[in-house]
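Written below as structure tokens is the structure these notes are about.
All protein chains but one are shown at their positions in the complex.
Entry: chain A
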Amino acid sequence: MKLAATAGGGLFLGFSWTSSVASALEVVSDTALAAGKIDFNSYLALSPDGLITIFSPNPELGQNIKTSFPMIVAEELDADWTKVKVIQAPLDTNKFERQVTGGSGAVPHSWERLRKAGATARQMLIEAAAKRWKVPASSLSTENSMVIHKASGRKLSYGELVTEAAKMPVPAEVKLKEPKDFKLIGKAVRNVDNHEMVTGKPLYGIDFYRDGMLFAMIQRPTAFGMKLKSVDAAAAKAMPGIVDVVTFKNNVAVVGKSTWQVNKARKALKIAYEKEGALESSADHDRLFKELLDSKEATVRRKDGDVDTAFKNAAKVVKGEYQCPFLSHAPMEPMNFFAHVRPDGVELVGPTQTPERARGEVAKLLNISPEKVTVELTRLGGGFGRRLAADYVLEAAELSSIIKAPVKVIWTREDDMTGGTYRPAVRYRFEAALDAKGNMIGYKLRGVGINSGNPTREDNFPSGAVDNLLIDSVEHQSPITTGPWRAPITNFLAFAEQAFLDEVAEAAGKDPVQFRLALLEKAKKAPVGEIKYDIDRMKGVIELAAEKSGWGKKKGVAQGFSVYFSHRSYVAQVGEVELKNGAPVVKKIYAAADCGQVINLSGANQQVKGGVVDGLGHAMYSNLTFKDGAPEQNNFSTYRLIRMKEVPEIDVHFVNNGIDPTGLGEPALPPTGGAVANAIYKATGKRLRNQPFMQQAEFKSA
């Protein structure tokens, strides 16, 4: 690093990389760490000075887990929240289970464990006080990091009891609080990292620095279906700051002393590629989808009753086809990872949603045992599913093993957007058979997708509510890589299904809300096959959203309804749309969510609003298309994300039904597209069946 204090300035006396590295990994200050803390369990350590350290094992990408997990521990501990310090735990499969961010599953999985971790330590503190005061433990209570003996008015702080408490036997059984006694859970608690974030502390993987570390960028094939043929790196190698150019698999890595230098040198590479697979274009996919929708062969996902007879006897048949484009995850922090492969082990540092997978795959790649690999988790600048894959971790590890040096691989935005694992493109065909009274007696859904896996959710509503039902799918294998994208599959399927049900309700002459409620009623009274969603919870959010939005009661307001169950939670939404110069403007969205017990009201509000903004933005604007295997959009100039002016008012409500938490990182996203499309139909009379809405012929010019 070329850096010097200027003689005249005098204020700046040198920059210490070491301190920056330390704070990159630890949010808590060193004094907090040095306070002689005593571990009570994997999640919790207490210090004689009263400081409470809570370890948060799951990757934090904005879902606020680093605040909500510790809240659960602190609740059962009756901790003074102002004395709680939260530390991101590294990957440790001995201490923790499921150190994964994905599937909206962290809180449901850990709820009990975290409560018990807090309650166990609390019980040990009580036992220590009981012993000291020679009173029965049952006569003691706790509050705000204090053990209290009401009868005598005596109090001892947790700090004073820590040393003795740690020696108490660990209770096998502990009593957990009644939800009505919660003091922290359900309240709005600010993000524990706010101060670090608003002051620009090095929290993210891309901020990580280590003395002697090299920087690298990788040129990957410019199109899916191409492979590396030859590389002429002479010019690049001669450029300032370049240490080496190495080739592995289909990658050409430029390694050097700074990000800008490797970025510049990379442009001087002369690389030839050759075809190794199909070079697909979006126009090919459009054609292919039509073929696959009529394919004789399909994987049957669910079959109830006899659809052929139902459709033959139908008084009316409704059909609709819906098409979903590829999307990039586009987290604001592009992919990056630090790796140092040494003879005795491997050090990995960076943003990943699945540290255990990263460790396992790196161990396999380098043919070493996973115990030799450590994974330090930085804060993630978003993930949205992209960081469930380990491709970018493997690249960093492979590169470090070749150059035998610590290296941080950074992706440019262009690399990130053209580098794959997209939300898959899918086309759906829905068909509904109605009898003379407008009852849905038959339902067919076929989903056909590009590397989509199963593009249906066959056991979701309305399955179980229709006597004759067939859901099947066909998948096309493509060189274009795909992967989970926030609320996988349902992020679009929910729109398609809820928009289609709106069409069916209209054909049946029924109000969209009443139509859905009647189907749920039918599923309850005369269920068809297995029902894998909770009818009452779904009904609950439908009714709450209808009530809060004044459904059907507002004159001159175009409203659209949508409801969806995803992962383990239920969200209903009502969109309100106005026309401005012929173009639809989304004015307001009401969201009613049932995620069970809300942990942090502030974070939960963020997840719902953020999910709605995410769902709305991508439904309206975002599109990734291909020409000859290459993505046609590579940065935010051509790939549109939603911006502040396009965001409507969002009104969030939670159902309070006392059940344990069921997760909220994804479920608010899927219903938004449907609520908006159905409102746009009310406002314009135009049924939108493809996304993004604003690129459809109807509104393109508006």
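The rule is short, and it goes like this: a residue touches a chain if its C-beta (ideal position, glycine included) is under 8 Å from a C-beta of that chain, and two chains touch if they have at least 3 such contacts; residues count from 1.
The working rule: contacts and distances are computed from a predicted model.
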Seminar exercise, completed: Answer for the undisplayed chain, UniProt naming, from "Peptide ABC transporter ATP-binding protein", "Carbon monoxide dehydrogenase medium chain", "Fe-S cluster assembly ATPase SufC" or "Isoquinoline 1-oxidoreductase, alpha subunit", is "Isoquinoline 1-oxidoreductase, alpha subunit"
Seminar exercise, completed: In the whole complex, of A:A130, A:A216 or A:L380, the residue touching the missing chain would be A:L380
Problem set entry | Hidden partner chain, touching residue among A:Y43, A:F215, A:F289 or A:F626 | A:F215
Exercise. In the complete assembly, which of A:V135, A:I642 or A:I659 touches the absent chain?
Worked result: A:I642
Seminar exercise, completed: Checked against the full complex, the residue among A:D614, A:E666 or A:E698 that touches the missing chain is A:D614
Exercise. Considering the entire assembly, which residues of chain A contact the chain that has been omitted?
Worked result: 1-6, 8-12, 15, 17, 20, 61-64, 188, 190-191, 193-195, 197-204, 206-207, 209, 215, 240, 258-261, 264, 330-334, 379-384, 412-413, 602, 606, 609-614, 617, 635-637, 641-645, 647, 650
